[in-house]
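First the structure, which I've put down as C-alpha cells, then a few questions once you've had a look.
For this view, one protein chain was removed and the others were kept in their places.
Moving on to subunit A:
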C-alpha cells in the first residue's frame, strides 16, 4: 500500500465487535460482529440497514462515544478520542437535541468557536450558514421555539460550520420538507466539492442513491455487501435482495 493511499484513508474500522451487556435479566446483545470498512477522502459513503442493524453503534464507535470490545478504529489514522481528530470531524445526530435555551446563532457560534473560528470570521461563518439553511430570520430565536424542520436545518448548519473534513450525518433529511431535502442534498454536494468526506445513514434509500458513491449494507451487526451506487440500477431492490439471500442462507 502506498503512503498516498494510506493518507487518503479518512476512516478505517478493522474487525470491530461490540456487545451491549444489557440491563438486569436481559441477554447481552451483539450489535457489531467484525465490522471492517474504510472511507476514502472526498467520497460519500452510505451505511444502510434495518432498525437495530448496527448503524448507530458504528457511528458511536467512530465518534468515540462507546468503546469496541475488539478491533480497531482509526479516524485520520488516529484514535477517535484525540482532540485533533475531533476538530476535523462533525456530527449531526438523528433527531438532534441541542441546548434548547440557546438561540440558533448562539449554538452555531459556540460550535464554530470549538472548531477554532474566531472574531469576524466566526460572525461571518455563522451568518453564512444561517442563510444557507434558511434560518437567517430565525437565528435570534431560542431553539426551544424551533419546529422539527428548523432544528434539523440548524443541525445541518452546525455540521458544516468550520469546514470539517469528515462529516457524519445520521438521517440528515429527517423532518425536512421537499425544499429542505433539496437544500440538504445541495449542501452535501457543495461540501464534497470543497473536499470534505461524507458518512451518511438514512432509511430512505433514494436519498442514499442520490448522495453516496459507495454504500455498505449492514444487517444484524454484520456487513453483507458493498455497493457502488453507479453500478446498481435500483438500490432498494439490491438491498432487499441482499437481506433475503442472507436470511435464506442463515
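Definition applied: contacts are C-beta pairs under 8 Å (C-beta built on N, C-alpha and C of every residue); 3 or more make two chains touch, one makes a residue touch a chain; residues count from 1.
Basically, contacts and distances are computed from a predicted model.
Chosen from "Xanthine dehydrogenase family protein subunit M", "2Fe-2S iron-sulfur cluster-binding protein", "ABC transporter permease" or "tRNA uridine 5-carboxymethylaminomethyl modification enzyme MnmG", the protein name that UniProt gives for the omitted chain reads "ABC transporter permease". Set against the missing chain, the residues A:83, A:177 or A:193 yield one that touches it, A:83.
Of the listed residues A:96, A:175 or A:221, the one in contact with the hidden chain in the full complex is A:96. Even with one chain removed from view, subunit A keeps its contact list with that chain: residues 60, 63-67, 83, 86-87, 89, 91, 93, 96-102, 106, 110-111, 113-116, 142.
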